[in-house]
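Only one protein chain is missing from this complex, and each of the others stays in its spot.
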Amino acid sequence: MKRQIPLIISFVCGIFMLIQFFIPHPGFISVYRGILNWARIIGVFALIIGIGTLVRLHFRRITRRSPGWFYSVVVFAGLIVTASAGIIGGTRGKLFVWIFQNINIPLDATMFSLLAFFMASAAYRAFRARTLDATLLLIAAVIVMFGRVPIGDFLWQAVAPQSWVDKVPFLPEQVAEWVMSGPNMAARRGIMIGAALGAISTSLKIILGIERSHFASSSQ
Amino acid sequence: MSLTERLLNIDRRYIYLVIAVAVLVPFILPFHMPVYVSQPVRSVYDFIEALPEGSVVLVGFNYSPSTMPELYPMSLAVLKHCCSRKLKIIGMTLYSSAATIGDTALKEMAESCSYQELQDYVYLGYKPNFEATMLGIGEDIADPFPTDYMNRPVTEISMMKNIKNYRDIALVIDLGSGNTPEAWIAYAGSRYGQKIASGCTGVMVSGLYPYLKAGQLVGLIGGLKGAAEYEKLVKLTGKATLGMNAQSMAHLAIIFLVLLGNVVYLISRHKARKKVKV
Amino acid sequence: MNRKILAIIILFFIPILPIISTAETANLRGIDTPNDNGGSIILEWEVDTEFPRIKSYRIFRSEVTIGDMKPIGNAEPGVNRYIDNKVTRGKGYYYIIQTIYNDGVVANSPMIGPVVPKAQWFDKSLLPTAGGVLIISGILIFFIYHAKSGKKLTIRRIPGLEAIDEAIGRATEMGKSILYVSGIGGIRSMATIASMNILSRISRMAAEYETPLLVPCSDPVVMNIEREIIRNAHMDAGRPDTYRQENVFFITEEQFAYAAAVDGMIIREKPAAIFYMGAFMAESLILAEVGNVSGTIQVAGTDSITQLPFFIASCDYTLMGEELYAASAYLSKDPLLLGSLKGQDIGKLIVIACIIIGVILQLLGYQWFTNLFR
Partner (left out) sequence: MFNAIGIWVAIGLTICVYSFLYKDNPLFKFAEHLFVGISAGYLLAIAYHTNFLPYIYYPLKSALTEGKYREFSVLIPSLMGLMLFSRFVPRYNWMVRWPFAFLMGYSAGVKIPVIMQADIYRQIQGTIQPFGDKSSLWAITNAVMIMLGVICTLIYFFFSRERKGLSGGLSEAGIIFLMIGFGASFGYTVMARISLLIGRVDFLLQNIPFINSIVSNGR
């Protein structure tokens, strides 16, 4: 029972959603709309689960006084203040918007902007033309980096002979665009087709109940 | 320690400094460089330009605060274009962390071109589950969005009276930092034949080219440069245009670092070989 | 018996036949939109040759034959099509189109109708897609069951795997440890699952050579599974005594803090080999750069395409995208994985064949094949 019913649910939902794609009849569509709504409602709970896991992790840290437990207190303080501000004051509430504008945005954006520095350091230290592959990669990267900012065209127009500039005033930009829409696009398309076949095969295995790794986490 | 060795083992904090300077200097000593508008960006502009007055566009603010520096200026430029063309705008988001961003962007647009909420634009807020939301709009937008951001029933909003599903929406503009463009293409594009334009972060650009070239996207605005190009098209001097100088300098700095790194590496390898010979 | 089946088939197909009701009067035609749910009607008319004189068209609709005509929409001059999607399935509708000229003259077309919107049971425009789904699914299912039934399927050796063996060998020679990073994906991510198969091979070799294997984790569930895998590897190698549970440990779920902690380990422990296998995000380059600078042998594998450039540039060998899954199938010899991999290969061959045939037909001027792939 515990094993069979989930497999049946997957199979029925999967097959229904697969064939409804081809059937525009309203009878099918109303069932389909029902399924979409159900998925959405379950989704609401799935969101809360993520928070539940987080709360559990930090709660344990605090009760066990594990190293850095003070930071877990910070997590809780942030969570409780923000959630109550938003739930009581509404999503356009003054405090809620204030927290978002002045804490959430700067923290998230700054955290990610650290990568600009890491990237520069990696560019200097790790991006070496050690192999033919790495060399090709670097050349393409430099072309795109140079061509996709105004200074590429600017330098080209300043340095290249005037007759060339007259012919192709935006050469760096155009070369970058060719790399993007030519070789880059071809490679990405190949990867995409391969990945699509992989996704179809995984989906089929889920519907047929052969692939069950998504149940694994629940039995842990 | 020889120079090459010292250069090889340079403290990474010096490199951080180089980047900081490259980004800072253009802010203090600004200069002007012309922005070239690339075809994928122009296509989005031309498509919106050709829409008749009163057409409906659905704008998805699907980015987290971390990518605001790239996508917020882009959002403003695109919104400005839509309101200058007198289009009806439906805003929404599939990212919980973007709910407030969409609201702010639409308000900023409404102030600058005197748009009225519920008449000229509507903000529907956030819904989880890409698939269910995108497919739901294809049947009836009130399924995924029974209410707007302020919990007002969508059926009672005057602007929404004649808008039921994708058939009434001329263009979906996804401003996204994740895999929302792919999802729109699959669930709204293939299934309902919806026209889609994408404004995305730089990281996503190269992966979206196959869709662009196969005609599944009407156009693509990529990264801060794309935003600057759009600002140029709508004649707006926004954050993206101002950022282009710093962007240029930083790119030059990184290209320089890559070249320097490789030169040092080649020299040290050459030396190492010599030593072996001796 | 056969007749019954035939009758059922015919009955089944009747609703599919597009029902076209054309009004011959004037140039206006009303058609039930094919392949839809009965929610719209297409109106078409001929564009007046004198259309520069035309200001606009207005479309009127009624549900009864006489009177009660209500305006429902407008069309620009030069347009010859209007889709009315505010109709109820099964009801009859009557239409008139009014031409408004620049000089104020208004002309009505004769009324057409009734046009009845109907729903179809199969969207015929999707026939090629349905065919494609059937063919690809059929091939995949065939190979999956073929492999399950015990037939031997072989896949080629993946070059990255040799790099793995070499790296472990070197770590043993140097008497140093190996670091295994399984990324920040949860256990439901395909890449993490593949990573577990590769870990079981690496831990087995490490156990045999008695080389210490360090596994810092960013997901508690993945950590438990990794402990299990490594303990089993030690058992299989006949060295349960050398298993150290504390070598597989949880650090934190926060991305940058995790990366900083692993970087610290790379600098302090100076492992001889580092493996990055699984799902990675922006932390990839923070890790790989430090590993590269410290001169460690690094082998990476991920399906996160945006992170691949960083691994390719800074690692000695990188399993790209699907190669990660293939490596995992190769090592685990799991018939399911092998079977679906084989099926996907046949799928790729079909795609290549379609492209080549399509290009030839397109060059010869035949458009129909290209149009199949709408």
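Letters A, B and C mark the chains in the order given here, with residues in each chain numbered from 1 onward.
The rule is short, and it goes like this: a contact is a pair of C-beta atoms (placed from the backbone, for glycine too) under 8 Å apart; a residue touches a chain by one contact, two chains touch by 3 or more.
All of these numbers come straight from a predicted model, not from anything done at the bench.
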Task: Contact set of the excluded chain (shown chains only) - done: A, B, C
Task: Touch with the omitted chain, as defined above, among C:116, C:251, C:320 or C:336 - done: C:320
- [ ] Would you indicate which residue among C:133, C:251 or C:336 is in contact with the undisplayed chain?
- [x] C:133
Open item on the list: Touch as defined at the start, partner being the missing chain; which of C:155, C:251 or C:336 qualifies?
Closed with: C:155
- [ ] Could you list which residues of chain C touch the chain missing from the display?
- [x] 126, 128-130, 132-133, 136-137, 153-158, 254, 256-257, 260, 264, 305-306, 308-310, 312-313, 320-323, 326, 329, 341-342, 345, 348-349, 351-352, 354-356, 358-359, 362-363, 367, 369-370, 372-374
Open item on the list: Using the document's contact rule, name the residues of chain A that touch the chain not shown here.
Closed with: 2, 5-7, 9-18, 21-22, 35, 37-52, 54, 56, 68, 71-72, 74-87, 90-91, 94, 96, 98-117, 119, 123, 133-134, 136-145, 148-149, 176, 179-180, 182-197, 199-200, 202-204, 206-207, 214-215, 218-219
- [ ] With the missing chain put back, which residues of chain B would touch it? List them for me.
- [x] 13, 16, 19, 23-24, 27-30, 66-70, 96-97, 99, 125-128, 131, 135, 146-147, 149, 151, 182, 185-187, 189-191, 201-203, 205-207, 210-211, 213-216, 222-225, 239, 242-243, 246-247, 250-251, 254
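By definition in this document, only the chains that are shown with their structure count from here on.
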Task: Comparison of A-B and A-C (more C-beta pairs in contact) - done: A-B
TODO: Give the residues of chain C that touch two or more other chains, as numbers and ranges in rising order.
DONE: 305
TODO: Going through chain B residue by residue, note those that touch at least 2 other chains and give them in order.
DONE: 207
TODO: Flag every residue of chain B that touches chain C in the complex, lowest number first.
DONE: 52, 164, 167-168, 203-204, 207
Task: Footprint of chain B on chain A - complex, ascending - done: 21, 29, 32-33, 36-37, 39-40, 43-44, 46-47, 90-92, 96-97, 100-101, 104-105, 108-109, 111-113, 116-117, 119-121, 123-125, 127-129, 138, 141-142, 145-146, 148-154, 170, 173, 177, 180-181, 184-185, 188-189, 192
- [ ] Name, in rising order, each residue of chain C that touches chain B in their complex.
- [x] 40, 76, 83, 85, 305-306
